[in-house]
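Input: a single structure, listed below in structure tokens.
The complex appears here without one of its protein chains, the remainder shown in place.
Entry: chain A
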Amino acid sequence: MTRKGWVVGAAMMLALGLTQASAQDSALKVGMITTLSGGGAGLGIDVRDGFLLAVKQAGVPIDVVVEDDQRKPDIAVQLADKLIQSDKVDVMTGIIFSNLAMAVIPSAVAQGKIYLSPNAGPSQLAGPGCNPNYFNVAWQNDNLHEAAGAYANSAGHSNSFILAPNYPAGQDALTGYKRFYEGELAGELYTALGQTDYAAEIAQIRASGADSVFFFLPGGMGISFLKQYADSGVDMPVIGPAFSFDQGILQAVGDAALGVRNTSQWSKDLDNPTNAAFVESFQAEYGRLPSLYASQGFDTANLLISAMGKADVADADAFRAALKEADFDSTRGAFKFNTNQHPVQDIYVREVVKEGDVFTNRIVATALRERGDAYAADCPME
């Protein structure tokens, strides 16, 4: 045997040894598909960082394979196939946007993978389309908008102008708001998805004689709207879901967001020990304040860790039952699963404030207590 042959042989033996070592190691394997590039990357980065922080703190054997979906459904589907077939993950998580969730989750859970959603909660997966392998650890998509409607009633608003982008989540948002809101509508408007100039809409709001504005414009759309709204001199109160007021984008909105009320299931000042420890350790680890997305990633990992302590992932029934107990300390305080495996939780009203140089939120009221969702009754699971 030549010298070269020896080297190759030794390398092969070494490789064999390595495979054996990794086969013996019984780490649970998590496949995380999330948005790490393009618009919306801030959300995926926060979910990932929150998730990895919880794994690190618990010190349990979990391998996390992180993949970037670039916010494109076709790429998310390819990544899901790769994670299931070649990485052979046990559990999947991570997707931020509902259209990607709908492209990946139904097929992944049908192949027997457990999926824990840290953000998207499309209504299609909460009603008749619910699945024993699918757990939502964030919210059903309508929840925060319902809370905004409930808050508008208690704040005495009776003539709202409402607007959202013209796509499924935008239509769900306005439906959710109207489900709880009892007053009149001064106007109802759908904008283009990705629209950045709202001069025409703001002029209509000014002319409508409304007493309040509800808007759902996630990400950059919300930044643009709030800045232009503040600059237009219209000064009626604005309400929105937390998506336009999370820690990542508040700094980009600046003073224009001060005092705006927004609804969220989490806030950094929620008074419970888990949350206090989470906020402190997140800031220490990453040098920035956590957003609600980070809290959702953190809770998702802790739910998974709680189930690992009770059952083996190879025993699917026992593992699902352990997940459903939701026996973990959530950053949100009380947290349990509904029959459709979506959260039952309190939803709060927050106000944007400035602490030193940093814009952030504080809780001013509770909008809905122990809210499940409107679709659970249609889910055949018990």
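Convention: a residue touches a chain if its C-beta (ideal position, glycine included) is under 8 Å from a C-beta of that chain, and two chains touch if they have at least 3 such contacts; residues count from 1.
By definition in this document, contacts and distances are computed from a predicted model.
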item: Protein name, per the UniProt record, of whichever chain is missing from view ("Nitrogenase molybdenum-iron protein NifN", "Branched-chain amino acid ABC transporter permease", "NADH-quinone oxidoreductase subunit H" or "3-oxoacyl-[acyl-carrier-protein] synthase 1"); value: "Branched-chain amino acid ABC transporter permease"
item: Touch with the omitted chain, as defined above, among A:107, A:154, A:196 or A:283; value: A:196
item: Touch with the omitted chain, as defined above, among A:99, A:159 or A:204; value: A:204
item: Sole residue of A:220, A:237 or A:333 that reaches the chain not shown, by the stated touch rule; value: A:220
item: Among A:232, A:272, A:306 or A:339, the residue in touch with the chain that has been omitted; value: A:232
item: Missing-partner contacts on chain A, residue numbers; value: 36-39, 41-42, 45, 166, 171, 188-192, 194, 196-197, 199-201, 203-204, 206-207, 219-221, 223-224, 227-228, 231-233, 248-249, 251-256
